[in-house]
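Have a look at the structure that comes next, please.
The complex appears here minus one protein chain, its other protein chains still in place.
By written order: A and B. Residues from 1 in each chain.
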Amino acid sequence: MELFINITLNGITNGMIFATLALALVLIFRATRIINFAQGAMGMMTTFIASSLLNRGLGYWWAFLAVLAIGFVFGALVERVLIRPLQGKSELNPVIVTIGLLVVLEGLAGAIYGNASRGFPAAYSQSGLTIGHSKIAFSHFDLFILVAVLALMVATLALFRATTLGLRMRASAFAGEIARLLGVRVGLFLTLGWALAGVAGALAGLLVAPTSSFGPYYMDLILVYGFTAAVIGGLESPVGALIGGLITGLCISYVGGYFGSGLQPLGALALLIVTLMARPEGIFARPPARKV
Amino acid sequence: MRQSNDRSTGRWVRVSLAGVIGLALATTVLTTSAGAASTPGVTSTSINIGATVPLTGPAAPGYDEIAPAMNAVFDWVNAHGGVDGRKINYNYLDDGYNPANTATLTRKLVLQDNIFADVGSLGTPTQAAVQSFLNTQKVPQLFIESGCDCWSNPKFPESFGWQPPYTVEGKILGAYIKSHFAGEKVGYLSQGDEFGQDFVKGLDEEIPSASVVSRQTYDASTLAGPLSNQVAALKAAGAQVVAMATIPAATALAMLPAAAIGYQPQYVISNVGADAPTVGPLLSSFTLAGKGTAAQAKATAGLLNGVITDSYFAPESDVSNPWVQVEKKLLAKYAPSLYAKAGLDGNTQYGIALAYTFVQALQAAGKNLTRAGLLAAIEKSGKNFVTPGFVPLSYSSSVHFGFQGAEVIKLSTTAPPAVTPTGSWIGATPVTGVEVTNVGSGPVKEYTGKTSTPPKKLVSTS
Partner (left out) sequence: MTLRLPRQPMIRNLLLALCGAGILYFVTSLLSPYNDYLVGEIALYLIALAGLSLLTGVTGQISLGHGAFMAVGAYTVALLMTHTQLNFIVELLAAIGAAAVLGLLIGVPATRLKGPYLAGMTLLVALALPPIADRWTTTFGGDQGLTTTVPNAPGTINPEEWLAWIQIIGALITLVLLANLLRSRFGRSFRAVRDDEISASLAGIHVARTKVMAFVISAACAGLAGAFLGLSTGVVNTGEFPLTLSIQLLAAMVLGGTGSLMGMWWGAILLVYLPQWSTSLSSHFNLGSGASAYLATIVFGAVLIVVMLIAPTGMQGGLRWGWRWGVSFISGRLRQNLSSANSTP
């Protein structure tokens, strides 16, 4: 029984991390209808920068904030320089460009920072909380992750539903031409969407690094599972990203715990296929309006 | 209709032109292969050797230090006249741990670059992919960086291992567990491949199966986060001793969640994943947010204190050992950037020892250097080579394994620390004498022979 509880708790913690990345993917998809395959790698890069800052003696929380800001700028830059020129053309092009960016970032990280093993500190203690007599597999740091993800999700929801900024962003993504006619500066909002996603990605990188083998590739699998979480939840829905993350995290934890860790991606694939066969747009998406 | 034919004619011309240009471009990459010399790769002034190792990719951390460390030894040899007047040129290529790349690059080294021998290539799947090719081409596949017991095979006479086979290591550590933790419950955590399986085979030779309460595995290619589930299972089964066949990343990813849930078994870890300067930085994340390397190292030392592992040469923390001193001097002088980055750690020590073994093989083969002569020299004189190892090499006409013995050591805060550019990491003290055994069912015995010291020439000129 204790085993089951620990496996479940592990699934929840993993799920929170997938949800962070899923939120970043949702932000970009709602803003520009593109999946950013480099999202994980961008978070990896910003975390490496954080590591350098920490090594130079900067306090953890200062580095944390600095890197979130860098993530914002990074996201905006990528949209402006790489994604904007591709607007209106084949949907294969952004996939290839973001994959190219992923490859470049991993190569750069390997070249600049090298292959040597390194760790990354956690924001809070990773020692399990004590309930009764035993320590459970849930620490202050895990609590921080949970709170951070919830805050991010609430902020995203509030942005899209409750602010004019959010409304303008949704309009820019959904009906760009009409929005332009109504005076909305569409380009600016596309960039803003990517910038916010950059912040979410940077946050994901910082949250994952302490419990991962921190190196140029550590975000790869997180991206894949984050993508699964986003698709299951519905690529348009921040709440969906959170729920999708939880479901994916739990699924992977149970598969790994009871069948073997090598079969985890297969478990995620099965989950994805089952969800998509039942609800192709994801659990929390609105049903597609147009069907001829 | 006439028009469409002209268009297709044009297309035909374009296509064949493009195809021919493409092929011409493709084949001008390098020139003709040299005609087979009497001994490929050997001239009166040089010896060309090659290898395939992972310099990039997820398998690279740590292992990318070995080949440059080997080069430091070759640079030292070349600076002092080479072997029989021949300088050693070591061309190591990056295969990214992908056997398909290994197959292509090894063929390049053999068929195009005409290397004399393949020395110090890394990996079980990668080297298994080219074992047949190298043996058919009669190119020595020397001192493969892997502990698979497949390297000593009469069907493949050109192939030689070097490091202790994983089975041997498993037996030595298993014997230690059997004698020092008798009656306690034992759990295994092993990598799901040859490394883990061979190590477990060795453990099972010694540890009675009734004592083993849990056998956990993990898959290296899908390693994304902490091995929390495996650790939870070990704790639930009540394992008091956990024997681990893990790479450094996995060691850290197991010890972290264990510490988090307050689970503190006796760890007995393969030397593959127990080098303190390599594992230490990975564990340092367990400290609170960025409090500086000294504090991190201290917290890490707390986690690693008491870990049992093994070593087949004097570890880097044994600073009074003459071999360790020589290795430090060599590395600092001939590979200064590597020394500044990584210092003397398990990987650079490994590279230096392996390269020095090869140098002695060349010396034993003599001035009239041929491939067959080199193999014969290793089989005949290998056990007399002077190496940092605690036991002599086991090479003979029927055995192609190198070291088959090690001493069991304990990581301890009372031992002098291992100091590298990245910090001061916990040192080790021996807890047994040197033990030897073999890959089969032979017993684990104490080694009572001599251990060599570095020759005067190496000490004075490094």
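In this text, a contact is a pair of C-beta atoms (placed from the backbone, for glycine too) under 8 Å apart; a residue touches a chain by one contact, two chains touch by 3 or more.
Just so you know, these numbers come straight off a predicted model, no measurement behind them.
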Residue among A:Leu65, A:Ala111, A:Ile131 or A:Leu165 touching the omitted chain: A:Ala111
From B:Leu111, B:Ala332, B:Ala364 or B:Val459, residue that would touch the chain that is not displayed: B:Leu111
Residue touching the undisplayed chain, where the options are B:Ser46, B:Asn89, B:Thr222 or B:Gln266: B:Thr222
Which residue of B:Thr124, B:Ser214 or B:Ser394 touches the chain not shown here: B:Thr124
Interface with the undisplayed chain - residues on subunit A: 34-35, 37, 82, 85-86, 89-93, 95-97, 99-108, 110-112, 114-115, 220-221, 224, 227-228, 231, 235, 260, 262-263, 265-266, 268-269, 272-273, 276-277, 280, 292
Contact set of subunit B toward the excluded chain (per top definition): 2, 5-6, 8-10, 12, 14-16, 18-20, 22-23, 25-27, 29, 32-33, 55-56, 60, 64, 68, 93-94, 96-101, 103-105, 107-108, 111-112, 124-126, 128-130, 132-133, 148, 150, 192-195, 197, 219, 221-222, 337
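Rule of thumb we're sticking to: only the chains that are shown with their structure count from here on.
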Geometric centre distance via CA averages, subunit B-subunit A, whole Å: 36
Subunit B to subunit A touching residues, read off their complex: 55-58, 60-62, 64, 192, 217-219, 221-230, 232-233, 235-236, 248-249, 252-253, 256-257, 259-262, 278-279, 281-292, 296, 341-342, 422
Subunit B-touching residues of subunit A, taken from the complex the two chains share: 2-3, 6-7, 10, 14, 17, 54, 57, 59-61, 63, 110, 114-128, 134-137, 139, 208-215, 217-218, 221-222, 225, 253, 256-257, 260-262, 264-265
